[in-house]
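What you see is the complex with one protein chain gone and the rest in place.
Letters are used for the chains, namely A, B and C, taken in the order the chains are written, and counting of residues starts over at 1 for each.
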Amino acid sequence: MTEPEPVVELTGITKRFPGVVANSDVHLTVRAGEVHAVCGENGAGKSTLMKILYGMQQPDEGTISVGGEVVELRNPQDAIKAGIGMVHQHFMLADNLTVRENVLLGAEGLYGMGRKARAKLAELSDRTGLHVDPDTLVENLGVADRQRVEIVKVLFRGARIVILDEPTAVLVPQEVDALFETVRSMQADGYTFLFISHKLDEVRAIADEVTVIRRGTTVGTVDPKEVTSRQLAEMMVGSELPSPETRESTVTDRPVLRVSELRLDADDGDRSVLDDVSLTVRAGEIVGIAGVEGNGQTELVETVMGMRKASAGTVELASSGGELRDITRLGTLARREAGIGYIAEDRHRHGLLLRQPLWSNRILGYQTREPVSSGRLINPAAARQDTERVVEEYDVRTPGVEVLAGALSGGNQQKLIVGRELSGEPVLLIAAHPTRGVDVGAQALIWEQMRAARHNGLAVLLVSADLDELIGLSDTIRVMLRGRLVSEADPATVTPTELGSAMTGAGEEAA
Amino acid sequence: MSTVMEKPDPTVTTSKRRLPGWARGALWAVVAIGVLSTASYLTDMPILTSSDTSQTALRLGLPILLAAIGGLWAERAGVMNIGLEGMMILGTWGSAWGAYYGGVWVGLAAGILFGLLGGLLHAVAVVTFNVNHIVSGVAINLLGLGVAQYLATLVFEPISGNPRESPPVAKFDTYSATFLSDWLGALEDEQRVVLSDVAGLLRGLVTHVSPLAMIALLLVPASYFILWRTRFGLRLRSCGESPVAAESLGVNVYLHKYIAVAASGGFAGMGGASLVLLEGGADYLENQVNGRGYIGLAAMIFGNYRPSGLLGGAALFGYADGLQLSGGGAAVLALCYGAVLLLAIIVVLQLIRRHWWAAAGGVAGAAVLYWIYWTNDELPSDLIPYTPHFVTIIVLAVAAQRLRVPKAIGQQYRRGEDT
Amino acid sequence: GCAKDSGGDGNQAAGDGGGGEPGSCVTNEAPAAPENSKKEQTTEHGDIDAGDLKIGLAFDVGGRGDASFNDAAAAGVDRAVEEFGAEKGNESPAAGSESEAAKEQRLRQMAEQGNNPIIAVGFAYAEAVRKVAPQYPDTEFALVDDNSVDAKNVTPLVFAEEEGSFLAGVAAAYKTSECQVGFVGGVQTPLIKKFQAGFEQGVKAAGGDNIEVKSEYLTPAGDISGFNDPAKANVKSKSMISQGSDVLFHAAGASGQGVFEAAATNDALAIGVDSDQYKQKTLADVKDVIVTSMLKKVDVAVFDYIAAVAEGDPGDLPERFDLSVDGVGYSKSNPAIEDVTEELEGYKKAIVDGDIEVSDTPQG
Partner (left out) sequence: MINWRTALLPPALAIVFAMLLSSVALLISGANPLEAFATMGAQLFHGNTAVSTVNLAIVYYLAGLAAAVGFQMNVFNIGVEGQYRFAAVVAAIVGGWMQLPPVLHVIAILVVAVASGALYALLPALLKVYRGVSEVITTIMLNSIVFGIVAFLINPEQFGVLHGNNLSTEEIAPSGRIPGIPLGEAGTLFGFVVIAVALGYGYWFMLNRTRFGFELKASGESKTAAAAGGVSAKKMTLAAMLISGGVAGLVAMPELLGRDYVYAMTATQGYGFTGLAVALLGRNHPAGIAFGALLWAFLDRSAVSLESIGIPSEIATIMQGTIVLSVVVAYEIVRRADLAAEQRRVGRAGNGRPASVAEGGAV
């Protein structure tokens, strides 16, 4: 096999932020037509490097060459001209604009805004599996479709080099497969990909080459066919690849959460987003909810948390004495006080106050409880102290507790949240996608903590799109489809593929 | 700190079928005219739908409309513009100055130019220096006032002998569609229910219309077209929705914001010019803008950041203002009566939709209004001048709002610094 | 077809009910005019030397050049400077939304800088003068439009607005041919209500119940925008004209321009206020409709006051500048008023003689 020549070469890239060196002397060579993965821990500097390649940030040192020529990318426009496109880790979409507007934005010159553009858009939608009306607002799309819109955006601009920054973090296996199919077919057409993911199996499945970044600098480049995921992880962190398996069962027969016949009507009132949902979680048990995004998992969690008002049905929670108490009419705060901890699926929207320091975030949700509060008054000193404890115990990498939460890397934000939610001595933990976008090291830590808590009798309701995580952690798995709990699976026997087909309803139709 | 108005919760997805915007607007207009004509018939107050009323509505609503369009451009690009007032003031000075030396069209151009300069200043502060949008707006209101006074003393006083006023300046001629207007006039005089009312309202809009009014009215569809149908407009709006995304797609966010805010100032300046250059206007007169910039901003939000909506807001305000000025308390009472009718319709609708609470609220509101109508021959004269303000609040309270605020409004965006 | 509207054929003015000829609505005979109506009434001040006076002028909002009472006060000072050789001291106008303390500060500042006398224009200064005057007992203060301050060194300069407006009402009664006239007030303050009161009584005196008076205001007390909104005044006036009024008297400050323009485009007449608006430069376009103006001679009062201070006895001034001392009056610069001056002079004499008493609050 003759080596194709490099299309992208980054040499000696250094980028400093206030307080942090994000990239330091990074070298990266990508050859034409390959899928080149970049791996590294949270905060290792992957996104920064990609943003530099996409012209969104300027390197302090180093050179970039594209197609053999040294280029200066002062802004995304330069990068687009050089044939580079980027799908960002956090979607760069304007919610209030339509799909078409989002795609056309900035590229109106290519096909105009009329029929030609429509045709091109339809063609690309087809190719990427985006089956929505181009005039719907992006606000109304689910994550997978948003992801596709992002890819369509890149292709629409005629990019030949496509950067995918953690595109799979929010996708279910079927969607990941669909994405990979797209990638492969495009690869065959001569596109080049830069691919970032924390899921090392995926990396090995799709990549032709892997570059590992540690602490802002390149550690080395390997052939994924020749390394195991474990070896890759070791390159990244120098530790073993953890697995989410639970060995011995700690399930008791004491119910902690009982949801009965829960119904939630949509806001416009003519359909149900939750229909007749009943489930029980016992002390020491982890109940996993599987389901394709948008089938009611979010709503279930938010209804149990009291953030949405159930239209019918009851939610009961065990009090300290052990007997169940009806909490259907309580507000979110009262439910939290009754002993529910909550790891929200979207940490930026529901988990953190990004512009507040860490210690302030420690108070959120616990503003009425010791040690951070005495009911009416907040105790900042105690909050700082307890946050330091969380930082210590949960290995949150931060210069201090005065740092704004928004400045932490995603994994560390998540560890902070897990630490906080387990600090209130909950009887029930509701964890939605607890390790989404989190690197392997942090993932291991979070799993470890959850297992430990479960061992101490904690009941956990786990929602996750990561089926390995779901199978590995849960004692029972329930599958959610169109607002109903349709089937149950034994994590000891079920495979991700089976689970995946149950989630899409394939199993149901067959039955 | 960024001050953001109520953001719609995206988790609340309304998947319900809805009429397209223009159809709903038309429906509302039909309902409004129906209610007004019924009220005018039942209370024997032809002024509710006379051609004079619609003409004054147009005239009083015009500066507000232009200010609102100015607001629309800025806010769609993500920049809050509290400074509309100051930009309008600059516009009044500029247009008087231009018109004195070069006639109405030069006056209009100068008014736009002066407003535009105010807008540019706002842009420099807000876009380049990341100043809080409200602080900058308040400062521009101060500067607009101060600069206009300063220039008036410098330039106008030697001519007019009065530092607060300009000498008389040329005004726009007005035009009538004579044939149409006569025909409508005949219809109006026939006093036939609804038909005559519609004729009256329409006739006011085709007689004594100045080119400036026509331009202003055309700016509504033009703004829609530019902002929603062109590439420039798409880019501009993307800056108000997600500047980071826009930047990542190669849109020059700073440039678009600059253009939008400058245009915003230009429209506000035009609004100022409309105070000066229309027949019966004031020439330049200190303090003549008198809060219209703020009202324009309100009309724009009233219209949910949309051209057609803000036209409705400005028209409503102008209509109610004209009505209270020419009809006084009696006309306002008749309007109350109209509101009762409107509420009755809404209550029926809510009952059909089984929204019991909303219906009950409607009944209560209608009862209060009817009680006011029934027990008063004259409303307290001190409150009548504020009829348009009351009407605005009542309409909003009844219609409620699902505001679609540009997402990134008020955000202090810096290239390369996300979140 | 689309046609340009020519000048003044707008909305056909003033309905078509009512009378016809000017004067036809008048029912009551005017009192006899005095023999010698041309008598010069201004007091003679002989040779006063006011060289040691430095006159401070604290204006209300608007200031010099506002073509209203501020300007009139300034004119009085200018005349005193010219005739008595007084020194012109500081002058400054109030800002639109300035605080009470700013007014006090202004007066204090003037006193400290040696201004004496200090003339505060407008009743908004009442509180400030009440506070500051006692602190500078050697400085004389004059307060225009307010007599509620009781201090040795404060001289109120107040006017019988209702008497001047009465004559405006008489003029309106003679000029209307529709037997309906109107009053447009800017802001509904007690002061402006005096204009309304006098006007209504004047109309009644000449026309009895035959002439209807409509009085309307743009804004209520405290909302001074009514003095600055010609557009609204224009709309209001147009509607009054279309409802049948054909002579409008305004006391609406700068909004008056809107009244004049409404009159000009709709074949009606108007009466100005405060100063002779027929001669005002900014109104040159519409001056023909301004038959007369009710005059409030702040300039005369200020001038007389300065003379009195120079002579050492400001207490000597009239308690109120009314018709008898020519503190108020009407203008004759527009020839259109000539045919009724005889009657106006008759009413004026009757008021001066006390045969007619004019109330300063609106009746009914």
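As a convention for this text, a residue touches a chain if its C-beta (ideal position, glycine included) is under 8 Å from a C-beta of that chain, and two chains touch if they have at least 3 such contacts.
Just so it is clear, the model here is predicted, and its values are computed rather than measured.
Every shown chain that the unseen chain touches in the whole complex is listed here: A, B, C.
From the set C:93, C:253, C:272 or C:362, the residue in touch with the chain omitted from the display is C:93, counting the whole complex. Here one chain is not drawn; of A:137, A:251 or A:353, the residue touching it is A:353.
From the options C:85, C:220 or C:318, the residue with contact to the chain not on display is C:220. Think of the hidden chain as still there; on subunit A it touches residues 14, 16-22, 24-25, 41-45, 60-61, 214-217, 237, 305-307, 331-336, 342, 344, 349-356, 360, 363-365, 367-368, 373, 375-378, 380, 397-399, 402, 408-409, 411-412, 439, 441-442.
Mapped onto subunit B, the footprint of the missing chain covers residues 1, 3-7, 9, 82, 125, 129-132, 134-136, 138-143, 145-147, 149-150, 153-154, 291, 294-295, 297-298, 301-302, 380, 382-386, 389-390, 392-393, 396-397, 400-403. Think of the hidden chain as still there; on subunit C it touches residues 90, 92-93, 95, 97-102, 104-106, 108-110, 112-113, 123-124, 126-127, 145-149, 188-191, 219-223.
FYI, only the chains that are shown with their structure count from here on.
Because contacts link the chains only in sequence, without closing, their graph is best described as a line.
In terms of Cα centroid distance from the overall Cα mean, chain B ranks first. Between the CA-based centres of subunit B and subunit C the separation comes to 36 Å, rounded to the whole angstrom.
Residue positions of subunit B in touch with at least two other chains are not found.
For subunit B in complex with subunit A, the touching residues are 10-16, 229-231, 234-235, 237-238, 241-242, 244-251, 404, 406-407, 416, 419. Residues of subunit A touching subunit B in their complex: 54, 56-58, 75-77, 80, 86, 88, 92-97, 101-102, 104-109, 113, 139-140, 153, 266-268, 270, 298, 354, 406. Every residue of subunit C that touches subunit B in the complex is listed here, in rising order: 1-5, 10-11, 62-67, 71, 96, 188, 216-221, 223, 225, 228-232, 234-236, 238-239, 242, 254, 257-258, 261-262, 265, 281-285.
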